[in-house]
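Okay, so here's the structure we're looking at.
Removed: one protein chain of the complex. Kept in place: all other protein chains.
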Amino acid sequence: MIIVMQKQASPESVTRVVAFIRSKGLQGHVSRGEERTIIGAVGDERVFHPNELESLPGVERAIRVLNEWRIISRESQADNTVITVRGASFGGGKRLDIVAADVGRQDADVVFADPFYMPARPYAVTEHSNEKNHIRAMQAVVADAHERGKPVMVRIRDVRQIESALASEADVLYLGGELMSNRTLQDEVGRLNTPVVLCKDKHHRADEWLVAAEHIALRGNHHIILGEAGTLSFEPDHPYRLDVDAIVRVRKISHLPVIANITRLWHGDMPQEVLYRLAEAAGADGIVSSLAARPVMRLAD
Amino acid sequence: MIIVMQKQASPESVTRVVAFIRSKGLQGHVSRGEERTIIGAVGDERVFHPNELESLPGVERAIRVLNEWRIISRESQADNTVITVRGASFGGGKRLDIVAADVGRQDADVVFADPFYMPARPYAVTEHSNEKNHIRAMQAVVADAHERGKPVMVRIRDVRQIESALASEADVLYLGGELMSNRTLQDEVGRLNTPVVLCKDKHHRADEWLVAAEHIALRGNHHIILGEAGTLSFEPDHPYRLDVDAIVRVRKISHLPVIANITRLWHGDMPQEVLYRLAEAAGADGIVSSLAARPVMRLAD
Amino acid sequence: MIIVMQKQASPESVTRVVAFIRSKGLQGHVSRGEERTIIGAVGDERVFHPNELESLPGVERAIRVLNEWRIISRESQADNTVITVRGASFGGGKRLDIVAADVGRQDADVVFADPFYMPARPYAVTEHSNEKNHIRAMQAVVADAHERGKPVMVRIRDVRQIESALASEADVLYLGGELMSNRTLQDEVGRLNTPVVLCKDKHHRADEWLVAAEHIALRGNHHIILGEAGTLSFEPDHPYRLDVDAIVRVRKISHLPVIANITRLWHGDMPQEVLYRLAEAAGADGIVSSLAARPVMRLAD
Partner (left out) sequence: MIIVMQKQASPESVTRVVAFIRSKGLQGHVSRGEERTIIGAVGDERVFHPNELESLPGVERAIRVLNEWRIISRESQADNTVITVRGASFGGGKRLDIVAADVGRQDADVVFADPFYMPARPYAVTEHSNEKNHIRAMQAVVADAHERGKPVMVRIRDVRQIESALASEADVLYLGGELMSNRTLQDEVGRLNTPVVLCKDKHHRADEWLVAAEHIALRGNHHIILGEAGTLSFEPDHPYRLDVDAIVRVRKISHLPVIANITRLWHGDMPQEVLYRLAEAAGADGIVSSLAARPVMRLAD
């Protein structure tokens, strides 16, 4: 960590910052410039937060030098992680075509099921409205896919659904962005051996995504696939958009595979085919769509 | 709902839209203008979604006329809802001073406890790291506050924590923004009689907030307090900010009380005192802070 | 325009709205629903603004049905506009490779010059610091390109530079996003016969872009190329990103050609090659880059 002191910071405040750094087990190197004194904290800076330093008197800014992730970083593993489930390889170089189960398409590489979906709108009419029906529907999807040798990805929306997804032989657990802040659920998923898709929510930056992935990896489960399913836009009629920049960025920083889920991002001004092409251009290792026909590979190699 | 047809829409496509509207139990009124044909759908338009119409051929745009909320709207109740817990009234005209439990301040109107907090950073060192310690700490906070006649608001972060919060005699359940998409948890909270704070997350607009509140109200629990705890900013060093506009807006649209939680929004360039003053100027019915001294009422009446 | 009245709106307020609509030369049709009265304003609604209606008593919302653009809309011309300059066709189906002049690459279809650039940073050291040098440099670029039969696009940054760009035989005038609000400059450009690139700025939505294009078209100049050169992102280190969604959207709504300028959008986590591929996937009719080698067509047809 690098600590930039205020121009008028007193020698005492510098001493206090160095003492704080040492109390955490790191070393402090002071370099006095003409306009600013700068203190370098050498050691594992992950044990404290910049805010703790910024609240000390005389401190202008504390800048983290190391990232909060290690296991999932390209620095600790240069090669892509490849996660293979029933013959489908995430991160293996070939882009996987993943289809929403209700489309009923048979030629996709992976099937995506969302059995616990509940409409956001309070007055919407819902079918399968009870838990039992949800589970039965999911089991049918899994059985059908497995018969054809295809893996199934099941979206869970609450910690209590992990068990029934696993009991139904889901091959991959899919965590929507709303679970990005649920550390207790991530703890449980981290102790499993089942591959997991971790989506960021509409407001997350790439850093927060990677931090959550590291949290899961630290618990032991390294079979993590990053999932991008929409971020905020400024267009009033279409509040969400595919975050192509984030896909490009995390593929550079991390060795984990990344998929895009475009099933809820298309609209009148953005056909699903174009979204598919954009996800492909960004380098997604797999794309979840509800396209009725398998898209043709568009990019020449 | 109002359906605007494309300029070149065929008479058949108009007929098809009207038929769709009728199939849902509404009436359709067609008015042909020079540039556009417009169809009004009269009846309870909440039963379907604009997207269903926009996917029909010839349709340019479907615009909802009614909102998705009814119970919590000022249209169904002009007067403010007042929720009184152990003598503290949310929405009663007097702004409540709510203090984070770990500050230890005794003169606040309400105490806020966050016993299940887990740091977002994977390498952070945590105390009370087990569930039992969490619960014991919360019970001590509640007992101490109740002795002084003050109510306690307890933040839950997972559906399984509702029970232990209630067993510990929490007076108000506080749902952070990460629970805004958890409809099953909202179902459970909706069946309780305990007051609940519903926070929006960083990316939610006022509409999504009110829709979630209506969802809870529909289940039976009308003791809902809206909570604002931060939205996205563009400043790179400080990604979140207090959404003063949302506070003003929902107080106009809804009769529910609204509180602001500024405990995680202050930083070097935005002191907690200023945030408090901004929340006050926006009309918040209560403010959760970690200020060491009770702020003086700044606004003259 | 459609006017939705408040639930409790009085009959007098309905009468007043209808009178207002008539005073503007439109007709008003009132339809009374169970929950809302709705008034349709039939005629050319472009003569007034929704705000004027929303400030009348009893009005909840006024919704525009027609867009603010006509000439540039696909509704008035279904086929793409093709603008051909010295053999290079914008919108003609083949994606144009446009290169920044200082790269010195000879095989591009079009050359892009930015002679009036001034660094945003006050303490930056600048070369060619006087106007005369700017103009001389531009003239050299134009002469060199014309010798090779290639057109040149010149970015102007102030209304007074139009004249010298034209005197230097620039083939296309390039208006950066900062000129999107300069209606007097747009008036002048609108009276020319020279093709013009109109870029939106970081905060503009597609609508504002099309409105500005219509403004120019109304003055007489229909040789308009839309330009996308960056919009806001949430990543703290990289505040701008390519707005692929806007490119897709305006190509659907308008018949004008659209180009992407990626010269200031690449960074360590987003190589220029990937941006090029994304712009291509979004359907850009031309891409301004500073790539040292001409990119290979990646999309198979």
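So that you can tell them apart, the chains are marked A, B and C in the order they are listed, and the count of residues begins at 1 in each.
One rule holds in what follows: a contact is a pair of C-beta atoms (placed from the backbone, for glycine too) under 8 Å apart; a residue touches a chain by one contact, two chains touch by 3 or more.
Please read all numbers here as calculations on a predicted model, not as lab measurements.
Trainee: Please provide the labels of all shown chains that the missing chain touches.
Mentor: A, B, C
Trainee: Which one touches the absent chain: C:R205, C:H222, C:R241 or C:H255?
Mentor: Final answer for the missing-chain contact: C:R205.
Trainee: Which one, C:V30, C:L166, C:L192 or C:L218, makes contact with the chain that was left out?
Mentor: C:L218
Trainee: Touching the left-out chain: which of B:R32, B:K94, B:R148 or B:K252?
Mentor: B:K252
Trainee: State which residues belonging to chain A touch the missing partner chain.
Mentor: 2, 4, 7-8, 29, 31, 33-36, 38, 40, 42-43, 63, 65-66, 75, 232, 234, 236-237, 239
Trainee: Which parts of chain B are in contact with the chain that was left out?
Mentor: Against the left-out chain, chain B lists 203, 205-206, 231-236, 238, 241, 244-245, 248-249, 252-253, 269-270, 274, 277-278, 280-283, 297-300.
Trainee: Residues on chain C that touch the omitted chain in the whole complex?
Mentor: Chain C touches the chain not shown through residues 44, 46-47, 49, 51, 54, 61, 68-69, 116, 118, 120-125, 157-160, 176, 178, 180-185, 201-203, 205, 208, 211-212, 214-215, 218, 232, 237, 239, 267-268.
Criterion: only the chains that are shown with their structure count from here on.
Trainee: Farthest chain from chain B, going by the mean of C-alpha atoms per chain?
Mentor: C
Trainee: Find the geometric centre of each of chain B and chain C from their Cα atoms only, then give the gap between the two centres in Å, rounded to an integer.
Mentor: 37
Trainee: Provide the C-alpha centroid distance between chain A and chain C, rounded to the nearest whole angstrom.
Mentor: Result: the chain centres lie 34 Å from each other.
Trainee: Just how far, in Å, is the C-alpha centre of chain B from the one of chain A?
Mentor: One centre to the other, that is 25 Å.
Trainee: Where in chain C do residues touch at least two different other chains?
Mentor: Only 232, 234, 236 qualify.
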